[in-house]
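With one protein chain withheld, the remaining protein chains of the complex are depicted in position.
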Amino acid sequence: MGLSSLVFPGAHHTRFHHALGCLYLMQKAVRLLRFKQVEISKAEEQGLYIAILLHDIGHGPFSHALEASIVQGMHHETLSLQFMETLNADFDGKLAEAILIFKKQHPKKFLCELVSSQLDIDRMDYLKRDSFYTGIAEGNINSERIISMLNVIDNELVIEEKGIYSVEKFLMARRFMYWQAYLHKAGVGAEILLTQILKRAKDLTHLGEVLPGNKALIYFLKSQQDRQRISTADLRHFAALDDIDILAATKEWQNHPDAVLSKLSKALIDRKLFKMKLSDSPFSEAKLLETRNKVAEKWAIDDALTHYFVVTGQLTNLTYDNREAHIRLVDKKGAVRLLTNPFDKLIVNSLTEPVDKYYLCFPKKQP
Amino acid sequence: MGLSSLVFPGAHHTRFHHALGCLYLMQKAVRLLRFKQVEISKAEEQGLYIAILLHDIGHGPFSHALEASIVQGMHHETLSLQFMETLNADFDGKLAEAILIFKKQHPKKFLCELVSSQLDIDRMDYLKRDSFYTGIAEGNINSERIISMLNVIDNELVIEEKGIYSVEKFLMARRFMYWQAYLHKAGVGAEILLTQILKRAKDLTHLGEVLPGNKALIYFLKSQQDRQRISTADLRHFAALDDIDILAATKEWQNHPDAVLSKLSKALIDRKLFKMKLSDSPFSEAKLLETRNKVAEKWAIDDALTHYFVVTGQLTNLTYDNREAHIRLVDKKGAVRLLTNPFDKLIVNSLTEPVDKYYLCFPKKQP
Amino acid sequence: MGLSSLVFPGAHHTRFHHALGCLYLMQKAVRLLRFKQVEISKAEEQGLYIAILLHDIGHGPFSHALEASIVQGMHHETLSLQFMETLNADFDGKLAEAILIFKKQHPKKFLCELVSSQLDIDRMDYLKRDSFYTGIAEGNINSERIISMLNVIDNELVIEEKGIYSVEKFLMARRFMYWQAYLHKAGVGAEILLTQILKRAKDLTHLGEVLPGNKALIYFLKSQQDRQRISTADLRHFAALDDIDILAATKEWQNHPDAVLSKLSKALIDRKLFKMKLSDSPFSEAKLLETRNKVAEKWAIDDALTHYFVVTGQLTNLTYDNREAHIRLVDKKGAVRLLTNPFDKLIVNSLTEPVDKYYLCFPKKQP
Partner (left out) sequence: MGLSSLVFPGAHHTRFHHALGCLYLMQKAVRLLRFKQVEISKAEEQGLYIAILLHDIGHGPFSHALEASIVQGMHHETLSLQFMETLNADFDGKLAEAILIFKKQHPKKFLCELVSSQLDIDRMDYLKRDSFYTGIAEGNINSERIISMLNVIDNELVIEEKGIYSVEKFLMARRFMYWQAYLHKAGVGAEILLTQILKRAKDLTHLGEVLPGNKALIYFLKSQQDRQRISTADLRHFAALDDIDILAATKEWQNHPDAVLSKLSKALIDRKLFKMKLSDSPFSEAKLLETRNKVAEKWAIDDALTHYFVVTGQLTNLTYDNREAHIRLVDKKGAVRLLTNPFDKLIVNSLTEPVDKYYLCFPKKQP
């Protein structure tokens, strides 16, 4: 959840917790499916566990902020896969099954769907976990009940008909969590602030400045944006980088002579978060310029540098994606139908339209 | 929840619990609204508490089953009002304010809305309570958060804009609870069974039989269906009747010489609940006859009496009623709009259509 | 919990819930012990489940009140055993293993200990359940954690050393629940009131009165106190008797011409519970007489009948009984020692003394 703990102080949980939670739920799913006579071999079981434990390993610290700044071009799914392949080499091919599953190439399609689909173990864990730690009751789902409704038909995952309301609740919870937590204005604003800090640090580095920071961080500040592929050195330094390095550097940068870097860093450390204005239509170029001019004046910032302080962009909440593989229901006689079947008169059909909002993000007051 | 504890064993809570829970939530609401500078006088406060404590007092034991059999024509809202008026006389007019609120005639409309509307304290308590005791997680709502979002504008209740997701969750919860608890097949089947027992008992009484049962019960078995008004005697006997009387009589009736009464009573006491078949369209007369014939044969029941054993009817789930007063939202600047405003892209608009199902209810096997 | 719901309105749960909960915990225990390589055969497993499901079947409605009045001399453990034996005959000996376990005669002693000992499944379920429904947080124990610490050495149940604090908490919880729930003054007072009602009903019946009441209840009102053994007729009528019969009769008895029966019955139905005075020493004969005289005067009761209204007795809370088989701990090397081993510096040693309190119970005011 990135910097969300600046907004929801309780949301101090880590990706490590999420990995353990996913493993726990996956064990439940395996036990349940076997109980329903779905065949899962020892090797497939282990593959599932490894795949779900490692599915997020390619996320760096403050994942979105980093991907938008110093590790641009290194997508977290690609990184996860490369880490798995490196581990596979170290462990004499023992991750082969997990990699097949993670790459969605396993012949038993339901194994892949357990790890990644519109109703996967990943989402079940993070929705419930994030709901719990933020205190947003609307996001609380009953993962164990959903799992108990899973089954497999023709090698694909299905939900028993009587679980239909649990699935609806799951989708509603996802929608709620996006608006109330993941797309929370102050949280997104904090993330943008950190992105701008790292962009400025990278730009300064490319201008020849040597910034304080540990080896791994410096490596990425120096690197070129547009890599063709991820090298071994990239991977090694990426693995060495964590939240501590980013935050320790930001603390140091508060005292750096560059006004942009120090002001942005100080704003984050002192929790003077940027303000977010939301709108149903994009902000005009004129509005953007006007805001930048105000900042230039009030903050005594060079016009050419105000783009570090004033940012626009778009937030999208799409609860159920009609273009991806559908959630499928099965009735008592084994007949399968899609969740979006109008016969069921479900509200899912009103959730397949993306809802877009546009933001203008800028400093509230002189930090 | 009538006989639901035969389906959800944990759902063993009582209307007394509900009355106390409503009072508790109402106290929260009063405190909150006063904190927001809404004026509520001492007398109005007491009126609210009395009205919510007594709002269900007109429900008899196994409310729906009784209303459909021995106390037909005595509607629970009318009864509640008559009890309040009787108490008002006993207490020298001290319930006058409560009665105004209950009758929706109080000039401060929001007082009436707290007691009865599409987002009232009554629903907040019973949804959460029934969800808790049945174990249906999908029905769990955050009553206290919803209450904290209430406000009053022009004497009408509104919800602050930021509470919009809590309201959506409330509506979804209501929809879930209808399908999963209140309209649960086995629970509805049990209620129909009890209704048929009481109908038979009444019919036998009118044929001259003297059934075992306590005084209050006998009074209603003897009474005529189509009363013009509720008499003082009606009220006194109604107040004396509780679950114990109905169940004690049903236990006795197991041994009655009348085959219909004894078989039905035995089915309920032995928890041989009737089977419910559901359909999207009404069952045909032919299907009904066919089922009755089967029962006549298997159970050795006279053809003319099979209507006690085989029943059809309709279940309706309407989550949000467009024809009633709307839930209204207020933004930070005080502007009010309806919950169904399409601007919000809420799912409520897919909940305003009633969903109908038809049932055929009959004995599974010889008890 | 008898009439405790008059004091803790939420405590409306039933013995049926307790039986299901015990079964659930027992299933956990079997799974856990087998995982630890303890051998439990299919037949033994089934025996455990039957024994724990039926262990309380000999408790009648309002168990303690009935045992102290109309079913005196029929101890609930004896009754449970006789029901099991009857069922065993009906089911061609399929309860033989369960009966061995229940009678503590099974060669695998730990099977008996799971059903009945100072740390058995029965206590684990009822402490947690009663704590939950009364809202007394002090009684909340972690049954699943305790179960996960169980093991078997030399066919006897032991607790792994690291579970020592969970066991201590379990004992403390038991102690708390006795003082706060099971021995709660108002709850005990209500039970005494019901006992006196039933005693009076029995005495009147023996004087030749024919009281209203269903067949099973009348059977026990008529019966002699000091049965040598429990007959088949006793058993059949006992099985037919439930809470509903007792309460329905008490409702009727409110209108009986006998002043003692009607006043006592009315006091219970109107929730005018008797007052309990507690003391560390027994109440004197003089104090008892004085109280009875007051009651005779205020209530216009014949002196010879005041013993129905004023009662003394003793409450005892013994958390851990040194004279029974001890809870035993096992360390990592398999060495077994008793929980009361002074080496552990546990507080259990301060819980082995019974704490006695004496009560004087009498009507507060004219009902």
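Descriptive notes on the structure:
A, B and C are the chain letters, set down in written order, and residue numbers restart from 1 in every chain.
The rule we apply is simple: a residue touches a chain if its C-beta (ideal position, glycine included) is under 8 Å from a C-beta of that chain, and two chains touch if they have at least 3 such contacts.
Since this is a predicted model, take the numbers as computed values, not measurements.
Taking every chain of the complex into account, the omitted one touches A, C.
The omitted chain makes contact with just one of the residues C:A43, C:A89 or C:A137: C:A137.
If you put the hidden chain back, the residue from C:Q118, C:S166 or C:T250 that touches it is C:S166.
Summarising the interface, chain A meets the missing chain with residues 9-10, 12-14, 16-17, 20, 214, 244-245, 247-248, 251-252. By the touch definition given at the top, chain C reaches the unshown chain through residues 137-138, 140-142, 145, 165-166, 168-169, 172, 176, 179-180, 345, 347, 349-351, 353, 355.
Heads up, the rule we're going with is that only the chains that are shown with their structure count from here on.
Common partners of chain A and chain B, by the touch rule above, are absent. Between the CA-based centres of chain A and chain B the separation comes to 45 Å, rounded to the whole angstrom. Look at where the CA atoms of chain A average out and do the same for chain C: the two points lie 54 Å apart.
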